[in-house]
Every structure is written in structure tokens, then in C-alpha cells.
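Below is one structure; the comments refer to it alone.
Shown here: the complex without one of its protein chains, the others still in place.
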Amino acid sequence: MIVVLASPAAIDPVRDAARRAGVRCVADSEAAPRRLALVGALSATGRDELAGSVAAMAGVEQVIRDPGPAPLASRHFRPEASVVQVGPTQIGGEGRPLLAAGPCAVESREQLLAVASAAVAAGAGLLRGGAFKPRTSPYSFQGLGPEGLRLLAEARAETGLPIATEVLAAEQVELVAEYADMLQIGARNMQNYALLAAAGAAHRPVLLKRGLGATLDEWLQAAEYLLATGAPGVVLCERGLRHFDPHTRNILDLGGALAVKSLTHLPVIADPSHATGRRDLVAPLALAALAAGLDGVIVEVHPDPDQALSDGPQSLDLDGLRDLAARIATLGISLATPQRVATRTPRVDGWAS
Amino acid sequence: MIVVLASPAAIDPVRDAARRAGVRCVADSEAAPRRLALVGALSATGRDELAGSVAAMAGVEQVIRDPGPAPLASRHFRPEASVVQVGPTQIGGEGRPLLAAGPCAVESREQLLAVASAAVAAGAGLLRGGAFKPRTSPYSFQGLGPEGLRLLAEARAETGLPIATEVLAAEQVELVAEYADMLQIGARNMQNYALLAAAGAAHRPVLLKRGLGATLDEWLQAAEYLLATGAPGVVLCERGLRHFDPHTRNILDLGGALAVKSLTHLPVIADPSHATGRRDLVAPLALAALAAGLDGVIVEVHPDPDQALSDGPQSLDLDGLRDLAARIATLGISLATPQRVATRTPRVDGWAS
Amino acid sequence: MIVVLASPAAIDPVRDAARRAGVRCVADSEAAPRRLALVGALSATGRDELAGSVAAMAGVEQVIRDPGPAPLASRHFRPEASVVQVGPTQIGGEGRPLLAAGPCAVESREQLLAVASAAVAAGAGLLRGGAFKPRTSPYSFQGLGPEGLRLLAEARAETGLPIATEVLAAEQVELVAEYADMLQIGARNMQNYALLAAAGAAHRPVLLKRGLGATLDEWLQAAEYLLATGAPGVVLCERGLRHFDPHTRNILDLGGALAVKSLTHLPVIADPSHATGRRDLVAPLALAALAAGLDGVIVEVHPDPDQALSDGPQSLDLDGLRDLAARIATLGISLATPQRVATRTPRVDGWAS
Partner (left out) sequence: MIVVLASPAAIDPVRDAARRAGVRCVADSEAAPRRLALVGALSATGRDELAGSVAAMAGVEQVIRDPGPAPLASRHFRPEASVVQVGPTQIGGEGRPLLAAGPCAVESREQLLAVASAAVAAGAGLLRGGAFKPRTSPYSFQGLGPEGLRLLAEARAETGLPIATEVLAAEQVELVAEYADMLQIGARNMQNYALLAAAGAAHRPVLLKRGLGATLDEWLQAAEYLLATGAPGVVLCERGLRHFDPHTRNILDLGGALAVKSLTHLPVIADPSHATGRRDLVAPLALAALAAGLDGVIVEVHPDPDQALSDGPQSLDLDGLRDLAARIATLGISLATPQRVATRTPRVDGWAS
């Protein structure tokens, strides 16, 4: 349940009541009036009792008994849109949308730096690139591994763009978090709860892709795992759902991305590359996502898509990225770029303690 | 198969060969160099023989043996985008996109005229409204019927907007075609072939909604029925597919709408009202469809959605329509409005004869 | 709403109240204690008032205010499973399940009689075969038409099997009903309401296929159209839903077929031929459907599937049909066969009057 306080001073008795009931009390340092989430396993009667006693306390303005399946991620806990700070770039809030770009897989120094500098020129605010690749077949190229991480760090040093890269397993989190500004959880791992908990505990912002058969509620609950274990911010990424028509690889659920944005304070972006699997549809759907008001788009870019080790058919080339940037400008949309003076990320406090 | 001629003069021997093979020869009056479609049931060997003999004829530039499942609708038959003329409004081509607006069902003179004049003010080029309503339950309001058609005609006279309205059965076609500038075939009737044939034979432009489980190829083949039976133009409308998530009614397949546009010369528009079932998502998805480059959007509007006899939750009110128009303008997009000097619709000739 | 009477004598005041409220009162001649459905468009307050006044009447045992979206089809109206009488064969109830077999399309006298006599030998109770074929492409074989109907009648005369055949358009209903014991409404026409109304008015039992993106509620509402317009019985047929995996053509929703059977008194059968599109999967899924307790299966059979004009890849050959029959027997299941002494079909009375 969510408890809305008239003033922050009323927090202690609520905290004590939560402790006695065996649930955790999580504070949102940003929301005003201050809001608390009481989360944990409670029977129906236990919940009723706790809600009743908290509602009667001095300084308690409102008790929202059912904030939905993901209380910390919900707008009940934080009515205003969150800003997620990734290095020098801000994602979400009421600000400019993000363009994230980069290769599917980091393949070489030359490949990565070519894309990274094109990304800067296009107005991107985040560089993406896979060092560890989840591959459907055990015999496919699995990424450069640690060497890929070092190349990403080099590209950041050259361009100033913060980097996001995928983490595939709990035991990789520490290594990846050493290099990356943002941890990416892929669609196939959206409900890999051990990985979610490890990623949350790394205290890095997370880019959480939607599973290709996942409901909005399941997606939010995966974000809840991250927030509940310590992630300072989560960006949701819609990347297409399983689909029956062979002309496109997946179907982009733009309506679902907008619907989830009405439920959560977290930023929501779209990935038109994975959503379609077709280079010619990437720019139109990126423009669609931005025009619809999402918080950004993430696209795959490769200097020579026909030679890409993975996802070539859906990668823009460098000209394609430049063209996308120009078309975004035509719509009158300005992008979020890295800023020197970083604002602190709003935190969800108290859970880890 | 599609036959590309070096000059229109070469048409007669091809026509003769088609007649001998028992298939029809359809000419496209717009395409240059002139193109012919030879369509009908042929065995594989029959097709090979015909293709071989036609390819050897003087003045035949190219024979495209497999133009896909819907030859007349394909870009092989007409490489450039079609313009569909609906009364004084042009849809498609390289021109401005369409905003079509109107109530789900025509309920009364006051309701319809209020919406129609708001539609004109918003820059709409087409008035939509149901006189005959397909209802899932036999006990729901089924529309005003002929009285609804008369009201639509009155609204056209008042506002100058051409009207599109749904036709539910072959025996209604004649009546509806008497009033409507454009016949609408609903999603549930996309594969009602008797209706498609009757609508095609009415020689009116048709708005063809995609069935909510239909593949792109099936959709194009439904359009092919219309073109093959005489429709002077068809506008395809993506209106959302069956979907598993309860937060939205359907899922809008924007990627599929774009993919189908790459296969066909016909205009493609989107219906964000039916695609989401949620008023708050209509404007964002309409903007998305336009930014992606579709040929238009169609939205449901009601002066008082809470009192609507059908589809209230997904209808914009008059302010909502005005707001949508303003947001379209902000993206720098100008809309197709009725023009006094009508261009003739490109015709597919020869079939009916 | 459904009204349960203590005795049939109480019917008149309820009927009068319904008439005054402007809704229809439909009686079920089979259910004991006698049940009435009051159906039609009513406002929420109108419904409350009517329910209240009826509940207070002498001889009224219970008023079920919300029997779901399809009252006449529901178990609230008729708690016991319906038997649908098709010529000499009974489908549904607590009796033996049906095996319906026949070619996709009637192609010739020889083809049809070969299949029909194999069907009799296999224990089938119904012969299926298309005279009018709904084809995705306008250029595909569309069936033999009236000649196909005559051949079906001849096969019935030879074998004693009643026949079911598809009707595609309202204006065909009269012709088809002249020959067929059962009208089939195809998946693509499940929500072709004009056709449903015409088929219901023909007073023939109807085989209603589920649309490939239709919910269970929509399917039941389509059956409701048939019952409300006069169909003496409806058999629901699950034939597979649109699906993303390319290894099968569709996905058979066996769970949904069972779930719908718990909601409706109508018999429910499965069509494993269309559900999979693969001959090798037809017999296993037919056995599955029968073992699960459905009221029957319908399979496509052709003497020489490789030469079939439609649906060859999913047709059993005559040996395949014989093998299926043998495997059904191995599970200890006996099939419903034509019986000389026909039981009258339970009727839904009073609507048409």
C-alpha cells in the first residue's frame, strides 16, 4: 500500500507499524507530499489491519490500499514522471526525448568508434552496444566479452556519451557495472529474477526490455524487482511482441508503451530495430514513437550492416542514422544530449537498509 | 502475372493471348510505361506457357511472373502510390495526409452536425459515421439505418465534407452507394467475399478495414477482390489486432501498415480509436501514424462521449478533436482538405468489360 | 435476463411484462422447470425495473439478471446439454461423439462418392463438402456451386449420411437450405451478421465455425444471432486460431473449446484439419479432442490429396480416415451414427412469432 503523508515528520510511526507487521517501508525522497510504500507479503486481513491503523495516524493524509501489482513503479508512489540520470544524460521527466544508438554487438574498435561518433553527430544521448550477446543458437557469435566492455569505455572517453550494455547473468553484473553507465536487461531475461535482483543490487540505472510475450503488469513487476533491490532508476523499453505476420519480425506495441506510461513514473522508450527486423521501417517507427510522446528511442547502427555479425538486416548505416536525426528535427523535436552539470537521480530510499 | 509494355501499342496481342489462355487482361490507365495484369486461375504449366509466349512478343519489356498474392493491388502493377479521389478530397499519392473524423454511429441530426462542423474546423477531409452498425450482440443498437444515411447526406451538404459509411451486406450496397462517397467495409467483413464483390461492382471508392487476425497478404487479397470487381480505388485501414494485454482493446500494427504500404500502391491509414479503445491514447497514436508517414488517420468523435450509444470510451469529444488538430500542426504536418477542382481517380480498366 | 418459473403456468404475466418493457420473451420448450429469456435492448434502469417486477410475480422462482453476453446460448437458459438433430444423426447431449468427414470442396461425382462411402465405413455421422468455397484469392477455384449441391444430395441418397455445406451469402441461403441438412457458416463469416440472420431464418441447424481471432464471448454472440433468428440448433466448431509459429497453420484452442462448453448448452466440436494444415497432425488432434470430451470432430478427406483443388496438404486420404476410425475405437470411444427414429430437436420457441 502507499501512504501519503501531510508532512515528512509523520514518517516514524508509519515505519514502526510496518516493521511490526513484517513489511518494509520505502520512502520516495522526491515526492511531495512525501510518500511511503509499505511492501511485502501480507495476508488480506493483515493488510486491512495495517491500512486501518496507519490511516488513523496523525499526519497521514491518505492510504492507497491497492496501488496495483508494482507499487514502487506506480504513479501512486510518485505521481510525477521520474528522471533517470545516466552519466551526463537525463532520460524521462518532462524533458527532451532520448536517441540511443549503437551497434547490436561490439565487433571492433573501428566499428564502434565510427558508430559512436556518428551517434554524437546525430544528437544521441546514449551509446548502446553488446559485449555479451544472448544468442538463440549456442553456435552463434556470443560477443567480445570483457574486451567489448573496454572498447565501450574507450568510445565513451572519446565521445562523452554514456554507455548502456547488456548483462546476461548475475555473476557478470559486477564486471559489467564497472564499465557501464547503464545495465541493460534483455527481453529474454525480463523475468530472470536472479538477474534482476543482482542488477538492482549494483545500484546502476537499468534499461529493462519488455519480454516478447509479457503483459504490461509483468513488465512493471520486473521493474519492481529492480527498484526493490536498489536500482536508482529504471527505463522501460518496448521492443516488439511476438507476431503472426511474416512481413515483420515482431509487432511494436506503441499503445501498450503509452498505456504503461500512464501507470508508471518510469521513462518508457521504444526500440524500432528489434520491433520490425527491417531497416526500412526503423526510422518511420522511431518518428512514430517520438511523435506519440515516448521518452526516447533506441536504434541499432552499423557502419556496414551487410557485414554485421548480428542483426544486420535491422541496422541503420551511418547515413541512415543521419537521415533519422534530420527527420526528427523536421518534426520540431529536440533531443536530450549529455549535460555537464548532472542532476542527482531521484532515489528510492530505505529498501536495502 | 504483370506485363510491362514498351508502349501502349503492344497491348492487343497480349490481350489476345490472355483470352486464349482463359485469363483476364486488366490495364492500368495511369502507369507509364503501360502495365497489364493477367489474372485468373491457371495451372503452373499454363502460367509458364503464357509467360513464355508473352515475353517473346514485340513491345513487351518485362514479364513479372509472380507479383504476389494480389497483383492488381501490388506495386508491380502500379509502381507509384495511387491517389484515391473521394468526392472533393484526395487520399494517398505523395500528397497531404487525411484526417477523417466522425461519430461511431449517427445518432441524431444535432449530434452529427456538431461533429461534422468540428471536423471541418479541425481540417478533416472526410466525415465518417455509421448508419448500419455491425454489433457483436444481436441486442445492441444497430444504427439508424436509412435515416442515418439521409443525415449524413445533410451533413455533407452543410459542410462540404465527403462521407464514408459502412455497408454490412450485399443487398445494402445499392442503397448506401446512393448516399455515400466512399463505402466502408468493416474488419469483421474483410473476408466476406460476397460483400466485397458487391461493393466493387458499385464503382465507388472503398475504405477496407483490416480484420483483427488478418495477415497482410489476406488484407491485400481482400483489396484485390474489390479492384477485380470494379472499385475505382481502395484505401486500406489498419485498426488494431487482437491482443492479450487487458490495458488496451487491441494492438495497432503500425509496422504492418508501413510494410503493406511498401507492397501496394493503395493508400494506407490508421484508426487509433478502435486500435486502443481508450480516448487518452487516440491522439498520441494518431500523431504516431502521421509521423510514420501513413496516408491518414480516422478517429471517432462524439459531442458527449459518455452518452454515446456505441464506442463512447474511445471517442474524442469536440475539444479533443481540436486539440488533436493543433498537435498535428505542431509537427509541421498539413492535412488534405476538400478541393473544388477534382482530379479523376486513376482507374483499373478493362476488368468489368 | 433469464426467468426460472416454478411451473409453466406462470408464463403469461412474464410475457406481458416483457412486452410492456419492449423486449422479447423466448421460451425453452425443453428445460424443466420452464425457463424464459427476456432479451432486447434495455437501459440499466429499465432492466432493474423489469427484473424487480418479474421477481415479485407468483410462480417465478428465480431471475438471473446477467446471464452473460449470449443468454439463449447459455447454460442459464438451458442447463443441460442440447442435442442438435441433423437429419437422422444426433449431435451433442450426453450421447456419442460425432465424426464428420468429407472433402474440402466437392470436385466431382467420383471424388465425392468415394469419400462418402469411406465416411460411412469409418462410422461417420455427417458428410461435409463445400459447393461454394470462400477463397482468400479472387482467382482461386470457387467451388462447383449448385452442381456441387446436387452431388451432395446424391451422396446422401447413396449413403444415408446427412450433409453439411457452407453458405457464403444471405442470398444463397434459400438455395443451400433446399439441399443441405445443416448450414455451415465459415470462420471468415462468423461475424457476418446479415448472413447469420438469414441462416437463422432458414430454420436449419447450423455449424458455426469460430473466427480465427474471435474470443469465446464473440463466438457465443454469433450463435446467439442464429438462435435469436430461428435456428433450431447450433453446433460450435473450433478450427484453430491465428498463430505465430510457422510449423503449423493455426493453433487449436482445445482449452477454449472446453471452456465454451462449460458456458453453453450447445454442442462443441473440433476441426483438426484447418487447425494444423498438416495431414500428419489431423488424427492425433482428432483423438485429443474426443478424449477431452468434445462432442465430435470434423475432418477433411480426399481420395487423392495431392490432386485436391483446395486444402490438399491437410486432407486425410481414405486409408488415413480408416486408420483414424480404428484409433478412435482403440480409445474405447463409440461414434454417433445416423438413426432411423429421429428425436425432435429441442426448440427455442416464440422468438420468430
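Here are a few things to note about the model shown:
When the chains are written out, they are named A, B and C in that same order, and each has its own residue count from 1.
Rule of thumb we're sticking to: contacts are C-beta pairs under 8 Å (C-beta built on N, C-alpha and C of every residue); 3 or more make two chains touch, one makes a residue touch a chain.
Note that the coordinates shown come from a computational prediction; the quantities given were computed from them, not determined experimentally.
Of the candidate positions A:Ala228, A:Leu252 or A:Leu321, contact with the unshown chain belongs to A:Ala228.
The chain omitted from view is touched by exactly one of A:Arg19, A:Arg65 or A:Arg135, namely A:Arg135.
Among the residues A:Val3, A:Val84 or A:Leu168, only A:Leu168 touches the chain that is left out of the figure. For subunit B, the list of residues touching the undisplayed chain reads 242-244, 246. In the full complex, the hidden chain is touched by subunit A at residues 39-41, 69-70, 134-141, 168-172, 188-189, 191-195, 211-213, 217-218, 221, 224-225, 228-229, 241-242. The missing chain lies against subunit C, touching residues 213, 215-216, 240-241, 243-248, 250-256, 258-260, 262-263, 272, 275-276, 278, 280-281, 284-285, 287-293, 330-332.
By definition in this document, only the chains that are shown with their structure count from here on.
Note on connectivity: the fewest steps through touching chains from subunit A to subunit C is 1. With centres set at the average Cα position, the gap from subunit A to subunit B is 38 Å. Of all residues in subunit A, those touching 2 or more other chains are 243-244, 246, listed in ascending order.
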